[in-house]
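Provided herewith is a single structure, encoded as structure tokens, for subsequent inquiry.
What follows is an incomplete set of chains from the complex, kept in their original frame.
Should a chain be cited, it is by its letter among A, B and C, assigned in written order, with residues numbered from 1 in that chain.
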Amino acid sequence: MLFHVQMTVRLPHDMPAVQADELKAREKAMAQELQRAGKWRHLWRIAGRYANVSVFDVSGPDELHDTLSRLPLFPYMDIEVQALCRHASSIHADDR
Amino acid sequence: MLFHVQMTVRLPHDMPAVQADELKAREKAMAQELQRAGKWRHLWRIAGRYANVSVFDVSGPDELHDTLSRLPLFPYMDIEVQALCRHASSIHADDR
Amino acid sequence: MLFHVQMTVRLPHDMPAVQADELKAREKAMAQELQRAGKWRHLWRIAGRYANVSVFDVSGPDELHDTLSRLPLFPYMDIEVQALCRHASSIHADDR
């Protein structure tokens, strides 16, 4: 089941660099683990912004929320979710 | 070069069904041709709305505009474009 | 799987009353059929507006879109979808 997720990161300007670096490193590790597990299907940077567009492939809203809320940067992100479904004009039976 | 495109279709309510059907059929044919050519990489329906989220893989803004503006439904769509680039946390060298 | 759906109806002012009445009658019949089938769990009127708040219980985004797009009033509605999941403070294991 696919969900389109756009995340915008807003780190507080007074967060110590060490803390920010540690958060980002953990975020990256978890993002890559989720990609390897096939849960985080696509991850693109939006040019010019500290933001990404992603596509998740999960069993439903519960797993989606569970996944997103465990991300180290979750408390610092604005997140917009859109549920996706197959488009009648797609040439793929299952476009992931 | 990847561009994230969200299209919302707003057909006038007084458009004759025959004309709407013909437009949609031509739109579908062109969408599938562009997918087969590798230009329109992803095409998903947003659940509950007459709208889609798409990813285009083109040579630049000129080809993107040329492609979108030739779509039969172009005059009836609100289109939002975001330029995408590789995300540092992506496990893919080239996620298309 | 639960989805929160808010629908706002905007019928064109020049639609003949006969056509509007027929659309509304078919909408009502389908809404009641979906409620009886357990797909449309809740349906409330928002006071003062031609709009409703609903909760759908479907197998996923595909069934949700399929259901909503077949509603007779679909072409005349602004629809906002939010995927719901269990809240950790809910006293219900499965609040539907």
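Going forward, a contact is a pair of C-beta atoms (placed from the backbone, for glycine too) under 8 Å apart; a residue touches a chain by one contact, two chains touch by 3 or more.
Note that the structure is a prediction, hence the values are computed from the model and not measured.
Copy number for the full complex in this structure file, with 3 chains shown: 10.
FYI, only the chains that are shown with their structure count from here on.
Chain A and chain B have Cα centroids separated by 22 Å.
For this pair, chain B with chain C, the centres built from the Cα atoms lie 27 Å apart.
Residue positions 2, 82-86 of chain A each touch two or more of the other chains.
Remark: chain A residues 2, 4, 27-28, 31-32, 35-36, 42-48, 52-53, 82-92, 95 touch chain B in the complex.
Per the touch definition, chain B reaches chain C in the complex via residues 11, 13-14, 45, 47-50. Residues 1-3, 60-62, 64-66, 81-86 of chain C touch chain A in their complex.
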